[in-house]
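Have a look at the structure below before the remarks.
Yeah, one chain of the complex is gone here, protein chain that is, but the others are all in their spots.
Going by the order they are written in, the chains are A and B; count residues from 1 in each one.
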Amino acid sequence: MAPISPVAPIAEQGQAVDIRVAGVTKAFAGSAALHDIDLTVRPGELLALLGPSGSGKTTLLRIIAGLAQADRGQVFFGGLDATTFPVQKRQVGFVFQHYALFKHMSVADNIGYGLRVRERTNRPSKTEIRRRISELLDLVQLSGYENRFPAQLSGGQRQRVALARALAVEPRVLLLDEPFGALDAKVRKDLRAWLRDIHERTGKTTVFVTHDQDEALELADRVAVLNQGRLEQVGSPDEVQDHPATPFVMTFLGQAVRFSADIRDGRVLVNGKLVSVAAPRSTIGLASLYCRPWHLKPVQAGHGHHQGLITGVRRLGSMRRIEVTQADGTRLEIEAPLATNLRVGEEIGLDIQDGVIFREG
Amino acid sequence: MSDLSAALVLTDSPQQSVVTESKLIRRLAISIALVFLLLFLVLPLVVVFVEAFRRGLAGFLAAFQEADALAAIQLTLTVAAIAVPANLVFGLAASWAIAKFEFKGKSLLITLIDLPFSVSPVVSGLIYLLLFGAQGLFGPWLMAHGIKIAFALPGIVLATIFVTFPFVARQLIPLMQEQGTAEEEAALTLGASGWRTFLTVTLPNIKWGLLYGVLLCNARAMGEFGAVSVVSGHIRGLTNTIPLHVEILYNEYNFVAAFAVASLLASLALVTLALKSFLEWRHGADLAGGTHR
Partner (left out) sequence: MRPALSLRLKQSSVLPGFGVTLGYTLLYLGLLVLLPLGALVVKASGIGIAGIAATATEPRVAAALKTSFGISLLAAGVASLFGLLTAWVLSRYDFPGRKLIDAIVDLPFALPTAVAGIALAALYAPNGWVGSLLEPLGLKVAYTPLGIFIALVFIGLPFAVRTVQPLIAEIEGELEEASATLGASRWRTLWSILLPPLLPGVLTGFALAFARAVGEYGSVIFIAGNLPYVSEIAPLLIVIKLSEYDYTGATVIATIMLAISFSVLLLINLLQAWSRRRFGHV
């Protein structure tokens, strides 16, 4: 791709570019620091930056947008080093967590703002701007709302106006900060499907920040998991769920129980009993075995790898969740079919059927 | 029997709410407050206008046909026309720096901006005399170069700027802090320049608070007495502002003229209060964060 000068107008319409973050480091006074982040977002991809609060995910997004500056490292758009570009020249579409709609402007004026503030030489004509606004209102299904003010819209509608406003400038990439964070559960669900749809239609390279693993796994092509300013893993939803790279990813993406395991000759032992889990050849000695609730099968007391007392039976959708308290007082949960005959107060054994091995430490 | 006594207690005060006082107490409290306010606030205001028109409309108008009165009005307008915009620009700059950025010593800066409010008006005048008066720090140098600050327009303007210094800034700082930076950031990502962002995004959001601050600043600038009295030198027709002119008329026992000219300032105060109340009523939410005072 040809280099774009900082003042160049919108380049290569419609062609998605990749985003490359190289060695980005930011030491903050408080939390949300970043340590040497390398990340590539593929052209046209929908990538989720997933992590708990304070993990640095929003900081990374703001550095990509040019809203914050890294202490070290670079940001590339389609091979072009944008690190020194001021935010105005980065041509990013940024959707803020609380939308940041201009309260004193109508919906149409909000959407058209980015076009109106362009220098005269590449500012579209008034009729062109109007055409573009109505096109975008169509896209976000808000036709007829152009004269409303932000205060007269629901949360979901504001979110859509914010997205239309970001898309109006035909950005190189689309960046969304907790796009559904401020919405209630029902609206979130609807907007997820809708965002996926918009992404497919515009084909923009899109990064969104979220702390909700369901949202990330359901929506994104790939998920980048951040923890304490470090990138733990980047991969497809299947990869991060089935092959978590670190214990953090394992526990953050769902319920998990940790067991101490002993590894000898590629065989995994828990409490001296063999577990049928593949262990890396190189791992020897003490290790951690992390299991999901469905990796543990209830068996007769005295059998299995672990023993415990049933202290709770709850229904969860089409399954039962069984709460088991171990001898040392720690609790864990396993799954059982609805028609299970397990009852509170029973002693049971637990058979480990699957899990993920991590080296100790 | 016990049922009956319970019923009696209930009927004793059937509509007594638990969250307010009895009717009698309420009426008493309202009456005391009203009499107090009447005595202390309403009567002084009324007396100004009554005294101003004691000799009818002709007597009232005569006060404004004097050359000294006109000169005083002109001087006051001139002073306000310099001092208010100066503090307006300062208020915008200070609130932008303080509200939109993080830096060390911010709360100290805010305290320093508030400082002139806790300085006596007379002292506010005095400190400029200590700088620019004949015995002041820069006095001899100024005299040698033929520059007059004390007992002249520049001194009056400086003293007025000092006493009205915090008005705009203290109105805008909390307002802009509350609004945060997200809208400005959004404008920047959409390609707007910094100046454009300020004009099209920040300014519309603070315009009512700004107007409010300017109103209060202006009322004080036009009405300032103590500070201006010290630096003006009371030169009739030259360095007398409206309040100083009122003082002179009053001390000469020219009461009708004194109150006539004073009624001009009282009217300004009333208009200010009315606009202020209107702004609070109409745009209360956009003034939020601002405090009274």
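Note that a residue touches a chain if its C-beta (ideal position, glycine included) is under 8 Å from a C-beta of that chain, and two chains touch if they have at least 3 such contacts.
Just so we're clear, the structure is a prediction, and the values are computed from it rather than from any experiment.
Peer 1: Given that one chain is not shown, what are the shown chains it touches?
Peer 2: A, B
Peer 1: Write down which of A:15, A:69, A:152 or A:236 is the residue touching the left-out chain.
Peer 2: In the complete complex, the chain left out is touched by residue A:69.
Peer 1: Among B:112, B:147 or B:235, which one is in touch with the chain left out?
Peer 2: The missing chain is touched by B:112.
Peer 1: Of the residues listed, B:61, B:93, B:199 or B:235, which one is in contact with the missing chain?
Peer 2: B:93
Peer 1: If the missing chain were put back, which residues of chain B would it touch?
Peer 2: Against the missing chain, chain B presents residues 18-22, 26, 29-30, 32-34, 36-37, 39-45, 47-48, 51, 90, 92-94, 96-98, 100-103, 109, 111-116, 118-123, 126-131, 133, 135-137, 158, 161-162, 165, 181, 184-185, 188, 194, 197-198, 216, 219, 222-226, 229-230, 242-244, 246-247, 250, 255, 258-259, 262, 265-266, 269-270, 272-274, 276-277, 291-293.
Peer 1: Using the touch rule from the top, list residues of chain A that touch the missing partner.
Peer 2: Interface residues of chain A facing the absent chain: 26, 66-69, 71, 86-87.
Heads up, the rule we're going with is that only the chains that are shown with their structure count from here on.
Peer 1: If we count contacts the way the header does, which residues on chain A are in touch with chain B in the complex?
Peer 2: Result: residues 65-67, 87-94, 96, 98, 100-104, 113-114, 117-118, 165-166, 168-169 of chain A touch chain B.
Peer 1: Once bound in the complex, which stretches of chain B touch chain A?
Peer 2: These residues of chain B touch chain A: 182-183, 185-193, 196, 200-201, 204-205.
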